[in-house]
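Reviewing the structure listed below.
The complex appears here minus one protein chain, its other protein chains still in place.
Moving on to subunit A:
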Amino acid sequence: MSSLPRNGRPYAKLASQLFAYACAACAFSSVAILVLLLSQMLRFAWGWLDWQFITSFDSQLSPDKAGVRAALVGSIYLIALTTLFSVPIGVGSAIYLEEYAQRSRWRGIVQTNIANLAGVPSIVYGILGLGLFVRGMQMGAGVLAGALTLTLVVLPIVILASQEALRAVPSTIRQASYALGATRWQTVWHQLLPAALPGIMTGVILALSRALGEAAPLVAIGAAGFVMFTPRGINDSFTALPLQIYNWTENANDDFRIHVAAAGIIVLMVMLICLNATAVFLRYRFGKRIHW
């Protein structure tokens, strides 16, 4: 009769433990998949990833001579220009929405749309970029058109992250500033932006690492896959790392398809890891100075 546990606690404890193990297994498997992927790529790229690979242009026929130079330089140009466009516009929009705009129906609509835009597939932005920049403004499929298209892709993310960072600044700071006779702009510039900067930068860097890995919108605007020069002006045609890798994987030659592509992937991954490390560093470095 009394063999049943009185309050069921032993079972609850067991269930809780099982749940914890299940969660740990999930976390572990995601790390395991990443390690597996990386080691596989490294194995394929072994012997192919060398200084010659970094400094050479692509080659039509010989995998030994192929390199990522054009794609690497193209990607760096793209990211630099995308940063240049997306940061001022994105942070400016966030400041407007958070600090200036009255709570109105119009603001609600804008806000909802930004959230929706963040979820739109990047190929859609590519088609928009093709229509707007490449054809409409007659830029051609150059670096500028590519960067503007990627700006469209990352802008919603930059705006949302910046809004989040501004919202995290305690309202007591705003009140103190206004009570001392500071204008809205002075409050934004002297108090809110410095306090929100680590958050904004983290958001920007995460957005940029997304831009760095995007191939679809660049394909859509018609960026070249095979380029034997680095762009000299902003309207020069270009290629980028994800595009170049995609191109290699389409090659019939196994050396290109497997080994050269893997070497390209490693270069891309290293760039991504560098960006993310910068985000972590900035967070740590600037985050330390502010304790609310």
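The criterion applied here is as follows: a contact is a pair of C-beta atoms (placed from the backbone, for glycine too) under 8 Å apart; a residue touches a chain by one contact, two chains touch by 3 or more; residues count from 1.
Note that in this section contacts and distances are computed from a predicted model.
As stated in its UniProt record, the chain not included in the shown complex is "Phosphate import ATP-binding protein PstB 3", which appears among "ABC transmembrane type-1 domain-containing protein", "Carbon monoxide dehydrogenase", "Phosphate import ATP-binding protein PstB 3" or "Amino acid ABC transporter membrane protein 1 (PAAT family)". Residue A:Q175 is the one among A:S39, A:T55 or A:Q175 that touches the chain missing from this view. Considering the full assembly, A:A195 is the residue among A:L130, A:A195, A:A215 or A:L268 that touches the omitted chain. Looking at subunit A, the residues touching the absent chain are 102-103, 170, 172-183, 186, 190-191, 195, 289-292.
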